[in-house]
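This is the structure I want to talk about, given as structure tokens.
One protein chain is absent from this view; the other protein chains keep their places.
Here the chain labels run A, B and C in written order, and each chain numbers its own residues starting at 1.
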Amino acid sequence: MKSTVIIFPGSNCDRDIANALQKYNFQNKMLWHNETELPKTDLVVLPGGFSYGDYLRTGSIAAKSKIITEVIKHSNKGGLVLGICNGFQILIETGLLPGILLRNKKLKFISKDVYVKVTNKNSKYFKEIKQKVLKWHIAHNEGNFFANKNIIKKLQDNDQIALKYCDASGGIKQDSNPNGSIENIAGILNEQKNILGMMPHPERAVNEDIYSNDGKFFFESLLT
Amino acid sequence: MKISVIVTLKKEVLDPQGKVIQQTLNNMGIKNVNEVRQGKYFEIEINEKDPNKAKDSAEDICKKLLTNSIVENYKIIS
Amino acid sequence: MKISVIVTLKKEVLDPQGKVIQQTLNNMGIKNVNEVRQGKYFEIEINEKDPNKAKDSAEDICKKLLTNSIVENYKIIS
Partner (left out) sequence: MKISEKIIKKHGLTLSEYSEINKLMERDPNLLELGLFSAMWNEHCSYKSSKKHLKKLPTKNKKVIQGPGENAGVIDIDDDDAIIFKIESHNHPSFLEPYQGAATGVGGILRDVFTMGARPIANLNVLHFGEPSNSKTKNLLNGVVSGIGGYGNCIGIPTVGGETNFDESYNENILVNAMSIGLAKKNNIFYSKAKGINKPVVYVGSKTGRDGIHGASMASAEFDENSEEKKPTVQVGDPFTEKLLLEACLELMKKNIIISIQDMGAAGLTSSSIEMSSKGNLGIELNLDKVPCRELNMTPYEMMLSESQERMLMILESGKENEAQKIFLKWGLDFSVIGITTNTKNIVLKYKNKEVANVPLKALADKAPVYDRKWISHKLPKKIKKKVNYNGYKIKDIFKKIINHPNICSKKWIWEQYDHTVMADTFIRPGENAAVIRIHGKNKGIATSVDSSPIYCESHPLTGGKQIVCENWRNLVSVGSTPIAITNCLNFGSPEKKEIMGQFVECVQGISDACNYLDFPVVSGNVSFYNETNGRGIKPTPTIGGVGKINNVKKIMTCAFKKENSNIIKIGKTEGHVTQSIFYREVLGIKDGPPPEINLFNEKNNGLTILELIRKELVMAVHDISKGGLIAAISKMCIMGNIGAKIYLPKKLISLHNYVFGEDQSRYLIEVEEKLTNDVQKILEKNGVYSEIVGKTQNNNLELDKEFSISIEDLKREYFNWFDKYLN
């Protein structure tokens, strides 16, 4: 599979995601945000970090980059677009995904391992995942997903909720919600299920000697 | 000329910052505050002498960049 | 009653956000903006009918929590 990681000024997980993709045999290219053309690619990744320092609203300025028009075209043709953390925030600001990511409920940056449960296995992203829960790391200040009732209903009806924060045994409870997200939502898909935005970082969990190797399941599923 | 703009979250949107401020005030012993909502304020120096044109410019800037119209409102105050 | 407050960075203090916004507007083709400064806006619902007392409360809140007087100024606007 061919992938392209876009680098914005202030991206800082671009190297990490590129390493993970390469490790699982994606043919990956890096692309600077000022470019006006996407290389031939199956997957476009908007990486984590603090594009433009998170100034104004997270993701808002990167969403105005030249390359974003091309990313939108790519997704309209059914191409895969993955936004992780700041990438998710950018997807929201471009309007490719609904809702908003507010500041974490306690107004603190949170860096910790969480458990997430895949709540939709019909997308290209998660179809091969057998694990009941995945232990992934989150590291963000604005991951508190919020949307009005209508949007939430739509997300539920169309099966667009991809990931929810849960406890180690898969229970979706208030206690296992790290940031105040509505319905414990950690990631969502668009209606066509080719665009995924999520807060956790699977790319930080791709080594058996580090705290979790559960990123592996995500990349392997995506590859097949 | 200088244009000032206020951007607020729509009523229905949760405001975690406002909420924490209200709680903190409460903890500090200031008990008469029922609600706090936090927004943004911008001062934009526009190279334009005609106030109407400057305001039009500011409107444009608010729509194109300063606000996310799904969750925010703006008001040009001067 | 509701009190609105604007908090701005003092003039000589660097405003990295404002700087990036101005540059972005420029990149987007909006060239007539010389400077943008970003501040905060608060709406405080105070349980107090007397406007003067409410304003005093708001002053107190600004001083004690909402601003750091070393880098910021505040203005109660209504």
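Keep this in mind: a contact is a pair of C-beta atoms (placed from the backbone, for glycine too) under 8 Å apart; a residue touches a chain by one contact, two chains touch by 3 or more.
Please read these numbers as outputs of a predicted model, since none were measured by experiment.
Trainee: Checking the contacts here: which visible chains does the omitted one touch?
Mentor: A, C
Trainee: Tell me which residue among C:Val20, C:Val33 or C:Cys62 touches the hidden chain in the full complex.
Mentor: The one listed residue touching the chain not shown is C:Val20.
Trainee: Out of A:Lys124, A:His137, A:Lys164 or A:Lys216, which is the one that touches the chain we can't see?
Mentor: Of these options, the touching residue for the absent chain is A:His137.
Trainee: Please output the residues of chain C touching the missing chain, sorted low to high.
Mentor: Touching the missing chain: residues 9, 12-16, 19-20, 23, 68-71.
Trainee: If the hidden chain were put back, which residues of chain A would touch it?
Mentor: Spelled out for chain A, the touching residues are 9-10, 12-13, 15-16, 19-20, 48-50, 52-55, 108-112, 137, 139, 141, 201, 203-204, 206-207, 209-211.
Following the convention adopted for this analysis, only the chains that are shown with their structure count from here on.
Trainee: Taking each chain's centre as its mean C-alpha position, how far apart are chain B and chain C in Å?
Mentor: 9
Trainee: Would you kindly tell me how far, in whole Å, the mean C-alpha position of chain B lies from that of chain A?
Mentor: Centre-to-centre distance between chain A and chain B: 29 Å.
Trainee: Using the touch rule from the top of the page, what residues of chain C touch 2 or more other chains?
Mentor: 21, 24, 28, 38
Trainee: In chain A, which residues are in touch with two or more of the other chains?
Mentor: Residue numbers touching two or more other chains: 56, 61, 64.
Trainee: Which residues, counting only chain C, touch chain B once they are in their complex?
Mentor: 6-8, 18, 21, 24-25, 28, 30, 32-48, 57, 60-61, 64-66, 77
Trainee: Given the complex with chain C, which residues does chain A contribute to the contact?
Mentor: It comes out as residues 52-53, 55-56, 61, 64.
Trainee: Which chain A residues qualify as touching chain B in the complex?
Mentor: So the residues of chain A touching chain B come out as 56-57, 60-61, 64, 93, 95, 98, 100, 102-107, 144, 146, 148, 180.
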